[in-house]
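The structure follows.
Of the protein chains in this complex, all but one are displayed in their positions.
Order as written gives the chain letters A, B and C; numbering starts at 1 within each chain.
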Amino acid sequence: MAVTIIFLGPLRDVAGAESREVPGPLDWAGLLEHVGEAVAEQLNEARVNVACGGKVLSDKTQLNAKDGEEVALLPPVSGG
Amino acid sequence: MAVTIIFLGPLRDVAGAESREVPGPLDWAGLLEHVGEAVAEQLNEARVNVACGGKVLSDKTQLNAKDGEEVALLPPVSGG
Amino acid sequence: MDDIRLVTGLLDPNQAVDNLAVAASDAGGIATFIGKVRASGVEALELSHYELLTLPSMEALASHAHARFDLMGLVMLHRVGELAPGEPIVCVAAAARHRRDAIEAVDFCMDHLKSAAWFWKREKRGGEWQWIEPRAADHTDLARWSEKSGPV
Partner (left out) sequence: MDDIRLVTGLLDPNQAVDNLAVAASDAGGIATFIGKVRASGVEALELSHYELLTLPSMEALASHAHARFDLMGLVMLHRVGELAPGEPIVCVAAAARHRRDAIEAVDFCMDHLKSAAWFWKREKRGGEWQWIEPRAADHTDLARWSEKSGPV
């Protein structure tokens, strides 16, 4: 088992991958470490959200992903 | 030749006819006389408009319809 | 491409809107409103108009909409005559580069068609015809565009 990190939208290009598996559990410090410098820089911006297990975190620095959970990195959206 | 008075919407029921031919020329006083008391009463209300020759009159009391022209009596509208 | 018409037979909104989509192929969006006779409640609806004013007033309304919004095409179809329950009464559709122009143009045209265009409407209920005046809300809606409140 592991934690799956999902890179959405433009973060997919920055990360060079759609997803990555890392060992769980995963907290905010661990996330910043695993995603590489370029993604970490964007993650520190307020407009990038983080979801864990299908819930958007109101405070992403409180991330606490367990083994088997999905962590999604959500840059600014644009639909329609 | 004559002036044709057209009764629109509910005024059709009040007048008991869709239209009536009267001798021209026709002014405001003549119109009130020709349409009967019930229609005349409504014509005096501000919300009833009068068109002559396809133009809505900004001041209906200035009506001056020539022979062959159409005078339309326009009660409040409701479309859609 | 504008398509402004009084319709005496059954009104087909899809046909008109599809034509608009083809004609305004560079539009980013198309907004549409279709007003219908409710399926239950009335037995029939009758819309009357005045030949010399009604269509010209709809064409003037279309010009106002073009002047006010950035549109690539406008459809404005209005039934006249007697309508059965469920039948479309009116179809307004606007194609525009940006969605707010399209949506607001439809809103604008509908507000004017409801209470400021040369139509008279009556409903048949329980075998009796009754003339309908615009609701107070219709006049309030129209006033949002802060123009003269008389028919166009």
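We adopt the following convention: contacts are C-beta pairs under 8 Å (C-beta built on N, C-alpha and C of every residue); 3 or more make two chains touch, one makes a residue touch a chain.
The shown structure was predicted, so the numbers you read here are calculated from the model rather than taken from an experiment.
Here the chain not displayed is in touch, across the complete complex, with A, C. One chain is missing from the display, and on chain C it is touched by residues 14, 18, 21, 25-36, 38-41, 86, 98-100, 102-103, 106-107, 110, 114, 137, 141. Residue positions on chain A in contact with the hidden chain: 6, 8-10, 12-13, 49, 51, 53-54, 56, 70, 72, 74-80, in rising order.
The rule is short, and it goes like this: only the chains that are shown with their structure count from here on.
Averaging C-alpha coordinates per chain places the centre of chain B 26 Å away from that of chain C. Chain centres here are Cα means. That of chain A falls 74 Å from that of chain B. Counting partner chains per residue, chain B has no residue touching two or more of them. Shared contact sites, meaning residues of chain C that touch two or more other chains, are absent.
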